[in-house]
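The following block contains the structure, expressed as structure tokens.
== subunit A ==
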Amino acid sequence: MIAAEPLFRAEGLSKRYGGVIALDRADLEVHPGRIHAILGENGAGKSTLIKLMVGVVAPDEGRMTLQGREVAFARPAAATDAGVVCIFQELSLIPDLSVADNIMISHPPTRLGMIDRRRQRAIAEQALHRAGAGDIHPRALVKDLPLSRRQMVEIAKALARRPKILILDEATSALTASDVSKVFEVLKRLRTEGLALLYISHRMHEIAELADECSVFRNGRRISTFAAGTKTDAEVIELMIGREYKHAFPDKPVRKSNGRPPALQCKRLGWGDRLKDISFSLHAGEIIGLGGLDGQGQRELLLALFGVLRDCRGDILIDGDTVKIDSPVAAKSDHIGLALIPEDRKTEGLMLPMSVRDNLSAAAFDRFATFGIIDRQRQSALIDEMIRLIEIKTASPDLPVSALSGGNQQKVVIAKWLMNRPRIILLNDPTRGIDVGTKQEIYRLLRRLADDGAAILLYSTDYDELIGCCDRVLVMYDGAIRRELAGAEITERALISSALNVDDHEPTEASVG
Partner candidate 1 sequence: EPETVKGPAAEPECMVPWAGDTKFFKFPAKKGPYRVALANGYIANTWRIQMIQTAKAYAAQPEVKAKLKEFKVVSTGEDVPAQISAINNFIDSGYDAIVVNAQNPTAFGPVIKRAKQAGVVLVAFDNILATEDAINVNVDQKGLGELWAKWLVKNVADGGKVLEVRGVAGTSVDTDRHNGFHSVLNGSGKKWQVTEVVGKWDDGVAQKATADAIATNGPFDAISGQGGDTGIVQAMLDAKHKMVPFGGETENGFRKFCAAKASEGLKCSSAGTGPAQVAVAIKVALAALEGKVVPQSVKLPLAVVEDPNFKKDQDYFPAQSDNFFVGNSFPTCGINFTAQEIMGQSKENQ
Partner candidate 2 sequence: MSDAMASQQAHRGIAMLRRIDPAVAASFGCILLLLLVGSLYSRSFLSPDYLLQQLKVASFLGVIATGMMLVILLGQIDLSVPWVVTTGAMMACAVASHGTAGVILAIPCGILCGAAIGFLNGIGVAYLRIPSMIITLATNAVAQGLMVAYTGGFSPQDSASKAMRYLATGNVVPGLPNAVLVWAIIGAAAIWLLSRTTFGRAIYAIGNRERAAYLSGIDTRRVTMLAFALSGALSAFGGVLLAGYASKAAQSMGDAYLLPSIAAVVLGGTHILGGRGSYLGTVAGVVLITLLQSILSVMQISEAGRQLIYGAVIILMLLIYGRQKV
């Protein structure tokens, strides 16, 4: 459909990992001045394609051309030099360096062989502004920034490299709506400047807003490429998952009060100045959402409940009894029964090099060990059951989790806690970077768990999720619960306005994609 010579072309790219075919003779054309979206289920091979493109891994077969010349980048640095820049799904920022250092890591301005920090800082500031993240201090250490800010730094870093082709592999997955809109403006501007953009995301509405053309991948192959807007969401999703697509969210049952005390209740919970007088109750069978802009204390609230934070004020009641939770060990004990699905699966949820078996066991030793001695049979039985139940795609439970795709890794994190049969489940953005199909499975799973009597507290950066999944939503702002929404009150408009701490009846200026 586009006549002009493509800027970049890949032909017959394949990549095998042991028995797994990650990419199977895939091809792709990228044109300047266009945004090309790539869609596909978890494990479809999207990230693998990108890694081949920028030389992180070498293809088993196939060839790539850039501006008509054949290329094979040996290292990411070589790709960067040639103008192919990627923001990887796994962030590639260096935690102990400053934001400015990170942005200019590969080509800093130098004077007399030393880095010219003054100029570096100026360039970095400029790049941050271009990425719409002027609020980030260039001297701040990356490790001190929340995840959403880090992703903005990634984007600034990519921009500072003056790319010809910019690849974003789920670069917006941790961003809040307002950040996303800023990033989109930047991307659109880059498009007019003639850049070629490859955009990978699981968020359909982002793609609808942004893309000029879309390619759908399935099982390592490119299934279809079409101009954006020529297919409905449902059609696209069916292409992705290869079967018929049903309604995204399970029905919410009408919950009847049974007069029992709430499974979890907070009374005036506080922590430093990050959490202020949080009070709410969560009943068995209920799913409560936590909303609000990122970084308003949601993460801290979950951590406080899970016993990670010290010196918390206020009370936490489980089944009506005040309890003291001072560690995850206490939190998961039988009489409390908490579970926390953490935010960052790579560093907090998983031991990446260890097997699926070990990861699934880590939180639930008590279920198959007596006096600390593991009953192998019981362990295997439980694990096999859980892998079936959650439908984790792995050749064997003895494979390292690092070999699973992002979505399946996330399933392992959830399954790990389900192994322990928790009664109260705290989830910190569990569907980040997860494809629609898997998301649906997770939604159904959450509802099923709730129906079976679990109490669920779900933080999500995705408003659709809050609307579709939750019985009630607590919107947080600046460490406090700004508003509680229930039932039909949970609308995008209500969520956004309370997140921005403005009155519901005034129009909001935040545009959501």
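Selection criteria: all candidates are chains of the complex that A comes from, given by their letters.
Heads up, the rule we're going with is that a residue touches a chain if its C-beta (ideal position, glycine included) is under 8 Å from a C-beta of that chain, and two chains touch if they have at least 3 such contacts; residues count from 1.
As the structure is a prediction and not an experimental result, all values here were calculated from the model.
Only one of 1 or 2 makes contact with subunit A in this complex, and that is candidate 2. Interface of subunit A with candidate 2 (complex): residues 306, 308, 327-329, 331-332, 340, 342, 347-355, 358, 361-363, 365, 369, 372-374, 376, 384, 395-399, 416, 420.
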